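The other protein chains are all here in position, but one chain of the complex has been omitted.
By written order: A, B and C. Residues from 1 in each chain.
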Amino acid sequence: MNFEIIATAIFNALSASSILIVSALGLAVIFGMMGVINLAHGEFIMLGAYFAYIFKSLGLNIWASMAIAPIPVALIAVIIERGIVRFLYGRQMDTLLATWGISIFLIQSIRVLFGPEGKSIPHPFPGTFEINGLFFPKYRFLLILITLSILLLMYLLFKFTKFGLKARAVIQNPDMSSALGVNTPHVYMMTFCLGAGLAGLAGSLLTPLINVEPALGLKIVVRTFLVVVTGGTEILLGTVAGGAILGSTESIVSLFTSTYFGNVILLILAILIIRIKPKGLISKVAETLK
Amino acid sequence: MLETKNLTKEFDGFRAVDNLNFSLQKGELRCIIGPNGAGKTTLFNMISGFLKPTYGEIIYNNEKITRLMPHQIAQKGIIRKFQVPNVYNFFTVNDNLKIPCQIKSEGRILLFTHLSVEVGKRIEEILEIIELKEKGKEIAGELSHGEMQWLEIGMTLAMEPSLLLLDEPTAGMTRDETKKTGEIIKNISRSTTIIIIEHDIQFIREISREITVMHNGSILTEGTLEQIENDERVRNIYLGKEK
Amino acid sequence: MTVLEVKNLHVYYGESHILHGINFSIRNGEFVGVIGRNGVGKTTFMKSIIGLLKVRNGSIVFKNQEIENRPPYEISRLGIGYVPQGREIFPGLTVLENLKVASLWKERKEKKYSFDLVFDFFPALKTKLHQKGGTLSGGEQQMLAIGRGLLTSPDLLLLDEPTEGIQPSIVQEIEDRLKTINEKLGLSIILVEQNLELIFRLVSRSYLMEKGHIIREGTSYELGDDDLIKKYLAI
Partner (left out) sequence: MKKIFRNKFLILVLIFVALPLVLSTYYVNMLSLFLIMGILALSLDLIWGYTGILSFGQGAFFGLGGYVYAITAMNLLCEVQIRHLSHYNVVNHGGTTYISILLAIIFPAVIAMILGYFLFYAKVSGVYFCIITLSLTLIFQQIIMELVEYQIGNIPIGGFNGITYVPRISIGIPFWFYYSLEDPMHFYYFVLFCTTASLVICYAICNSPFGSILTAIRDNEIRTESFGYDVRKYKVMVFTISGALAGLSGLLYCSWGSFISPASFDFFLSAETVIWVLIGGKGTLIGAFVGSFLTQFLENLLSDVLVYYWLLIMGGIFILIVLLFPKGIMGIIYRLRLSIIRSPKKQ
């Protein structure tokens, strides 16, 4: 195994893991922390990609449109939370089915508005950089850095800000937080909206790597769920662990066999992890993901 | 009949049950009392197999049952009533009783056999005992708190258990409902060994002979009601001045 | 003047009727007790005041405002502090964070009780500020829960069995703290407790509850030697 193969394998593993982690982060907040099974997570990502496309076609520069794409997604999420999800807290199976309805609804509305064919977005950061004879795409490298910075931002948000403290308190014990004067419904809404915003951001970040079409969410939703479920209840750490293991295994396997087979291995590995460690890789002793 | 050997259960540091040596003879009607968090329900969870002990053994009719699954323990005749009434809320009272009766009279996999008359008769008998005669068709979920407790007791009866674990059968009951429960349990205890977890002193005064007082996961003292009442230590736990 | 007035309160769990027409009142600065055995509905009563349980009928008036069935965070902001049975501290948050959650909302308005006050009362907490709540002992968790209740700057503090499952030495410390909180700070307190000696030393007046009804109400002296109390509560 000479140097080239190892270097490519590592780079692919890193880039695949970072893609998986960033797309699973929003779900980690909504499903991992709040316990809301959001099958429309894939569609939030898709919306992020489409809004990036819309802003770009309105003449904004590509970086700006990618940066503000998550905002409209978060606003749509607020409507969904207030209108539907709010009545279903605690009823896991019903949230699963309701969010599925939302996912179908969103896919079709985008199909109606933008047509089924994929949209193309100019690549913000084309080109590759070279390390003694090997070429690595610049954008994927940037994506790894962006993912790390988002993770850091999230850590700081939850650890040191007022909102972060309120969110963690409400999720650990909603009744007690309310009895201490924390406006729990408001916190739930903001957390759901944050999760959706993250998904939207993932969508806009992934636009150069995937073709932007209405059903792109369906391909992603199962994988992101598997990442969060295998990751475990310790949200940030767990999602990183889940994303890294599943992402790198899949990328290495598909490097040597085929992308299909890599995908199959990812699914089988995830099922084995859930079967052996039902509480996930890194789990707080106190909480289990019921 | 039932014996535990230094049975212990630890929840990350906190010892809910601590080296408990408890023994029970056949035919006894034993009450277990003690303040909240003394480990009573945890003990029941371990005996019935829902909770695996950290260490120690449970022996039933000199056979080790510590590691068995809940359904295996139930098949050995140890049936329990849960602290919060645990019935089939969407079924009628009759259907609630049908489930346990089926397992008793017709073996396990009864794919195409229909309910025999004998099971029907058995349900009538039990309705008589738990005095829910006219409520057969009612939906269990709409019964009063006391009636649900009786229904659950009735269901455990249908299993013809050799050891019955009753977890606070009179919780949330009115005065006369508690009295009625006392009578029901008294005539059950003729054919079955029973352990009851209870707080209601009046209720215990009526029905019990042997009492075990638990505190901080182990047995503080055992004896008849008179011995217990005059025991200084027991008075303190209840009145909160424990040493 | 009365700070809290409860009239003909009825509360249900699904179909089972738990509280049957409770009447209760507490004047400003008073220390009132609620006694009774397990399962008579004491905790249900406290939860319905703070808004964690739906009230089917009857009224709860706090500082002449109807508060029954309002969401808990509104009632808490009006000035009711709640220390629940079993303490319910946030296991994943540190001691400091547990305390901060309570004081978040009051930032904007004046702060009645400060962190220093809580640390004076419970010095043990100061040494473990950055420890996770889940790792504290029973007694320390109880102190944290009371401290947290104070930091919501309440005018009325609800305490549900604060001495349950706690070593005697700490029970003594909690008893003194409650006495000083009531006397020095003039904070009215409702204390639910099974420990008769403790309650009779602290409260001026108590209500005896049995199976969802209030069957006796009187000063500690009157209830002290009342044979009814002995019959009901003697083990």
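In this section, contacts are C-beta pairs under 8 Å (C-beta built on N, C-alpha and C of every residue); 3 or more make two chains touch, one makes a residue touch a chain.
Everything quoted here is computed from the prediction, not taken from an experiment.
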Subject >> Where the missing chain makes contact, among the chains that are shown >> reply: A, B
Subject >> Among A:Phe105, A:Phe135, A:Tyr155 or A:Phe256, the residue in touch with the chain that has been omitted >> reply: A:Phe105
**OP:** Mind listing the subunit B residues that contact the chain we can't see here?
**Re:** 48, 50, 69-71, 74-75, 79-80, 82, 86-91, 95, 98-100, 102-103, 106, 108-115, 155, 159
Subject >> Missing-chain contacts mapped onto subunit A >> reply: 37, 84, 87-88, 92-94, 96-98, 100-109, 111-112, 218, 222, 225-226, 229, 258, 260-261, 263-264, 267-268, 270-271, 274-275, 278, 289-290
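Convention: only the chains that are shown with their structure count from here on.
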Original post:
Taking touching chains as linked, do they make an open path (line), a single closed cycle (ring), a hub with spokes (star), an all-linked set (complete), or other?
Top reply: line
Original post:
By C-alpha centroids, what is the most central chain here?
Top reply: C
Original post:
What is the distance, in whole Å, between the centres of subunit B and subunit C, each centre taken as the mean of its C-alpha atoms?
Top reply: 33
Subject >> CA centroid of subunit A to CA centroid of subunit C, Å >> reply: 43
Subject >> subunit A and subunit B, separation of their C-alpha mean positions in angstrom >> reply: 48
Original post:
Do you know which subunit C residues sit against two or more other chains?
Top reply: 134
**OP:** Name the residues of subunit A that each touch 2 or more other chains.
**Re:** none
Original post:
Where on subunit C is subunit A touching in the complex?
Top reply: 50-52, 71-73, 76-77, 82, 84, 88, 90-93, 97, 100-102, 104-106, 134, 148, 152
Original post:
In their shared complex, at which residues does subunit C touch subunit B?
Top reply: 13-18, 37-39, 134, 163-165, 168, 171, 193-198, 211, 233-235
Original post:
Can you list the residues on subunit A that touch subunit C in the complex?
Top reply: 162, 165-166, 168-169, 172-173, 175-185, 284, 286-287
